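Every protein chain but one is kept in place in this view of the complex.
On to subunit A.
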Amino acid sequence: MTDASMPSGGKAAPRKSLMIEDARTKRRNAAEKRFQAYGLAAIAVGVFFLVVLLWSILASGLGAFQQTFIETPIYLDEAKVDKKGNRNPEEMSKTTTFGYAPLIQTALWEQVQAAGIETPFTKSKEMKALLSDSAAAQVRDYVLSHPEQVGETVTFRILAASRVDGYLKGRVVREDLARDKSIDAEHLDVVDRLVDAGVIRKQFNLDFIVGADASEKRPEQAGLGVAMLGSFYMMLVVLVLALPIGVAASIYLEEFAPQNKVTDFIEVNISNLAAVPSIVFGILGLAAFIQFAHLPMSAPLVGGLVLTLMTLPTIIISTRASLKSVPPSIRDAALGVGASKMQSVFHHVLPLAMPGILTGTIIGLAQALGETAPLLLIGMVGYVATNYPDGLVSGFMAPNSAMPAQIFEWAKRADPAYYERAWGGIIVLLVFLLTMNIIAIILRRRFERRW
């Protein structure tokens, strides 16, 4: 009967070893190899772009974490800062920052002369190009809070101007200075000597992470801190609203709702909402929360509400998926020993679904944290993140920005120094997103049960 399996007619095909591939097998194997190669190539392309992206972010942004400072002893001249001479902060506050600027310029000029640096400059006023405008405010704040120090010489660590900072970081080069109004090559010569003398130094800049936004004229002072708080309050709103609403909605839809046209309709719409572009939620928020409900513009509360709307579908979908993954036998067993439907859900199904729900929530929050588009429409972009909120209420209600909105704003500004800060802001934002994703992964790894 062995003959029957042979091809009929003609001479029988020679039996081949399994180790030797025939043409057809060769083709199949080759096709598989090719497919694997395509896959590898796809991964390689992906990894390549990731590396390029990370490299360019780090290369352009890491500079923002360092800033150039000038250390200079400033003589707090009584005639300038306390004209009445009675050390009363209220009266001393009449001297504005414009009155303080010459003090600082003089101090630096004296330092330049003391260090024996030869310059074509003759006036202390010409030191202005090296100094950040923020220095005057810093000294003024110090004097007003320490009136007893007037008449003394106090050493301050003040910010250098953004052009000086750019020079030390290689962003500003001498060849480009010919038409730059802000600084001359002679200034840079002085900077070089002051760096040698240890007066000008590049140091880690904590203010970039915790500080407030600054105006267009002083990029060296701008920080992400206030915007970070804005993001924090927004995320608080999202968490407090989206988690309970989302979980309640999905438990009802998954466990209690009857299967009919209405629930079908709702389900389809939730899936659709998840795909709606975020800017649409911004327009909705502007119309519903600001124009109709008369909530204040630029408030993190409104931002949080808008992002809640955006995050809800994500949370509902992931919650429903994790509720679905709890095996029906658990529910049946609970019902079988006499639990009510609600008891079975809250005592058994929900705890088992919790890791999945939390993962979905964290992913949703991370998505909301990086969202800019809806915030454009509710006034959170601009020169907004300038005042630290002085309490919980003002945290929610006072105008503020958010991290991605602040990055967008910086990227728009004219001074190239802001460009570096935008990249630096991206690094901070990425660190936040990465942390949240890692937390989500840990939660899933530790608590997820497989059936």
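Here, a contact is a pair of C-beta atoms (placed from the backbone, for glycine too) under 8 Å apart; a residue touches a chain by one contact, two chains touch by 3 or more; residues count from 1.
To be clear about the criterion, contacts and distances are computed from a predicted model.
Taking the options "Cell division protein FtsQ", "Aspartyl/glutamyl-tRNA(Asn/Gln) amidotransferase subunit B", "Substrate-binding domain-containing protein" or "Aldehyde dehydrogenase family protein" in turn, only "Substrate-binding domain-containing protein" matches the UniProt protein name of the chain that is not displayed.
From the options A:Leu236, A:Ala373 or A:Ala411, the residue with contact to the unseen chain in the full assembly is A:Ala411. Within the whole complex, the absent chain has one touching residue among A:Phe208, A:Tyr233 or A:Phe396, and that is A:Phe396. Of the candidate positions A:Gln66, A:Thr97 or A:Gln367, contact with the unshown chain belongs to A:Thr97.
In the complete complex, the residue from A:Gln113, A:Asn387 or A:Thr435 that touches the missing chain is A:Asn387. The chain that is not drawn here is touched, among residues A:Lys217, A:Arg331 or A:Arg444, by A:Lys217. The missing chain lies against subunit A, touching residues 93, 96-98, 133, 137, 140-141, 172-173, 176, 179-181, 214-218, 241, 244-245, 248-249, 252, 288-290, 293-298, 301, 305, 379, 381-384, 386-387, 393-394, 396-399, 411-416.
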